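All protein chains but one are shown in place.
Going by the order they are written in, the chains are A and B; count residues from 1 in each one.
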Amino acid sequence: MRRLTTLWLLATASLLPAAPALAHDSGATPETIGAFPALVGLSFMIAGLYATGWARRRRAAGTAPGHRTQAAAFASGLAVLLAALAPAADEMADTLFSAHMAQHLALVLIAAPLLAFGRAGLLAGMGLGRAPRRIAGRLGFERVRRTCHGMPGALLAWFAFCGVFAFWHLPGPYGWSLRSFPLHVLEHASLLASAYAFWAVALARPSAALGHGARLAYVGTAAVVSSFPGALMILAPRPFYAAHAQGGWGLTGAEDQQLAGLVMWIPGGLVYLGAMCWILLAWFAEAERRARLARASLPAISLLLLLAAQGQARAAGDNSMPGDARQGARLIVETGCGACHVIPGITGATGLVGPPLKQIGRRVFLAGLLRNSPENMVTWLRDPQAIVPGNAMPRLGLSEAQARDIAAYLATLR
Amino acid sequence: MSDTVHLQAPLPTGSVGKLANGWFGMIALVATEGALFAYLLFSYFYFDVQYGRSWLPDPLPAFRLSGPNTAILVVSSLTMVWAERAARRGANGRAALGIALSFVLGLVFVGIQLMEWKDKTFNYASSSYGSLYFLITGFHMAHVVAGLLVLAALLAWTLLGYFDARRHAPVSIGALYWHFVDVVWLCVFFSLYVTPHLR
Partner (left out) sequence: MAVTGYERVLHVEEQGYSTEHARRLEEMWESKPGLRGFLSSVDHKEIGIRYLVTAFGFLIVGGVEALIMRVQLARPNQALLTPEQYDQLFSMHGITMIFLYALPVLSGFSNYLFPLVLGARDMAFPRLNAYSYWIYLASGIFMYASLVMGLAPNDGWFSYVPYALKAYNPGPNLDFYALGMVFYGISTTVGSVNFVVTFLRMRAPGMSINRVPILTWGTLTASVGNLFAVPSVSLAFLMMWTDRQFGTHFFTQDSGGQPLLWQHLFWMFAHPWVYVVVLPAMGLVSDALPFFCRRPLVGYTVVVLATVTTMVLGFGVWLHHMFATGLPFIALSFFSAASFVITIPSAVAVFAWIATIWTGRPVITTAFLFFAGFIAMFVVGGVSGVMTAAVPVDRQLTDTYFVVAHIHYVLIGINLFAVMGALYVWLPKMTGRLLSERLGRWNFWTVLIGFNLGFFPMHILGLMGMPRRVYTYEADLGWGTLNLVTSAGSFLLAIGILLLLVNIAMSLSNGVPAGDNPWDAPTLEWATPSPPPPYNFPVVPMVASRHPLWEERLGETEAGHSELLRGPLLADGKEALATSGLDAQPEAILKMPEDSYAPFVVTLAMSVGFTGLLLHEWWVAGAGGLGVLAGALVWLWPEASLGQKAEREA
C-alpha cells in the first residue's frame, strides 16, 4: 500500500511541469497562468494522502460499509471542486455574475459537503503519518481542536460560514477579489474552508457534540441567513456589482444579478433542505440502532434494572467485579492504545487519532451512546465495531479479563 | 419492564445548570430574538439595495464612538464568561465581581450610545434611513437594558448567597442572554457601520 501511495505522489508530481499547457487558452494573465494546474496538482496530492489514510484505517479497523461511500464522496467532491474552478467555468464567471454565484455555490454547497462527508480532513491527516501530527500536537494544535469541539466550535463554524459567504458578496470585497488575483484565491479558499467547517459539523457522526435536533436548527438557520444576500439580489432593481453591471448572454445587469440571487435562494435552498432530510433520517436511524443495541446488551442492563427496581441501586462507579488497574496500565502499553489516544499516566500515549482519554472516568457516555458503566466499557473495549460500525477504533482482541483490567485503569482517570 | 431505560444512576434534582428547562427555554428565546434582528437587518439592506449610496447619510456613520463602544460590550461579555465560570465553581465572590463588572460596562455602553444618538444630524422621522437607524439601535438598546436588569437581579441573588457549585442555573441562563446581546450588536455594528464602507 505504501508503495502505491509513493507511486501516486510521484505521478502527481510529474504532472506538474506539464500543467501550464492545460491552461494555455484561458486568456489569463501571467500571474494566473499556472493557477489551475497548480490546483490540479494540489488536489492529486491530497487525494494521494487521503488514499493512504483510508488504507491505514482499513488496516487498523477493517472495512466498514460506510467507508466506500466516504471515498466516493471525497472523490466526487474533489471533482466538483476542479470542475467549478476550471478555466472555462472561470471565464464564464468573469462575465456573468450569476455564473460566478453558481461557481461559489458549487464550492460551498456541493464540493464542501461532499468533502466533509468523505471526512477529508481526518483521512488526509492520517495519510500524513504520525510525525507531522505529533508536531501539530506540540504546537498546541490539539488544544485548539479540543477548545473548538462541541458547541463553541459549532457556533464558530456557523458564524464563519454565514459571515464569510456574506462578506465576499458585499459589492466592495467582491470587487477587490476581481481586481487582485491573490485576493480571489483567498476568497475561494476561505469560502471552501468555512463551508468545510460548517458541513463537518452538520454531517458529523452521531457521537459528535451537537445532537440531531440541534443540527437541524443549525442547517435550517444557516439556509436562511447564508442565502440572505440572495434574497436581496432578487429584490434589487439595479445592479450593484460594478464588474457585472453590463450583463451578458442576453441578460441585463439587473437580470443577471436577480438570477444569481434566485440560484442562491432556490436551488441552493434545496441543498440545505436535502441536508435537513438526511439529518432527520439519520436521527431516526440512530434511535432504531440504539434500541437494537440496548436489546443486544440486555443481560447486563436488566440486571441493573432489577437492582434499581428493588431499591438497591448502588452509587455509580461501585463495581462488583473490579479489574486490576495496575495490570490494566501494563496492558494499555502492550496493546498500543497510546498510538491513537492521549492517556494520562501512560508514557508515550500521545496519539491524536482518537479522543484524548483525560478524565474518561467522569464521562457520562461512551462513544456518545453507551452509559459509562464498567460493564459497558468492557463491552466497548472488546468489540467497538459492534457498537459503532465503521468507527476508527479497531477490535483489539482483548479477553474479558484483560478488558476489565483496562476499564479499571481508565476508571481511575477522573 | 422496558429494557431500554437506565435507572441505576442517581439523578440530579431540581434546577441544575444545563439540565434545567430554563436553559433550553433561553436557547429558544434567543432563537426567536435572533430572528427579530434578522428581519430588522433584512429591512435595512432592503432599503439599501433599493436606493444605493444616496440612501445613506452623509457623512457615513463614524467609528469614533461606536468602535470603542463595541469593544466595551465585547469585554463585558468576557467578564460574564469569567463570572459564570466562577459561579460553576461555587466562588460566589468572584461571580458577583464578574457580574458587577459586566453590569458597569453595560451601563457605560448605554451612556456612550446615548451620546452617539445625540450627535446624529438626523432623527427617526427625517427619512427612512433615520427611522431604521433608530429602530435597529433602539431595539438593541432595549435588549441591553433588559440585559442590565437581568444582571442586576443575578448580582443581587449571588450576593444573597442563593447559588453554589450545583445551583447556579440562573447565572448560566442570564450569561447566555448577555452574550446574545453582544453577538447581536456585532451584527448590527457590522451592518450599520462597516458595510457602508464595503460598497
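Basically, a contact is a pair of C-beta atoms (placed from the backbone, for glycine too) under 8 Å apart; a residue touches a chain by one contact, two chains touch by 3 or more.
Just so we're clear, the structure is a prediction, and the values are computed from it rather than from any experiment.
Asks: Considering the full assembly, with which of the depicted chains is the omitted chain in contact?
Replies: Across all of the complex, the chain we cannot see touches A, B.
Asks: Tell me which residue among B:51, B:117 or B:190 touches the hidden chain in the full complex.
Replies: Touches the omitted chain: B:51.
Asks: I'm checking contacts with the chain that's been left out. Which of A:220, A:338 or A:394 qualifies?
Replies: The single option touching the absent chain is A:220.
Asks: For review purposes, identify every residue of chain A that touches the missing chain, sorted by number.
Replies: Here the touching residues of chain A are 211-213, 216-217, 220-221, 223-224, 234-235, 254-255, 258-259, 261-262, 265-266, 269-270, 272-273, 276-277, 280-281, 283-284, 286-288, 290-292, 294-295, 308-309, 311, 313, 371.
Asks: Across the whole complex, list the residues on chain B that are touched by the chain not included here.
Replies: Here the touching residues of chain B are 1-16, 19-21, 24-25, 28-29, 31-33, 35-36, 38-40, 43, 46-47, 50-51, 55, 124-132, 135, 149, 153, 157, 161-164, 166-167, 169-170.
In this section, only the chains that are shown with their structure count from here on.
Asks: Could you grab the centroid distance between chain A and chain B? Build each centroid from C-alpha atoms only and quote it in angstrom.
Replies: 31
Asks: In their shared complex, at which residues does chain B touch chain A?
Replies: 1, 3-10, 31, 34, 38, 42, 45-46, 49-50, 52, 195, 197-199
Asks: Under the touch definition given earlier, write down the residues of chain A that touch chain B in their complex.
Replies: My answer: residues 170-173, 217, 221, 224-225, 228, 231-233, 235-238, 240, 290-291, 294-295, 298, 301-302, 304-305, 307-309, 313-316, 371, 373.
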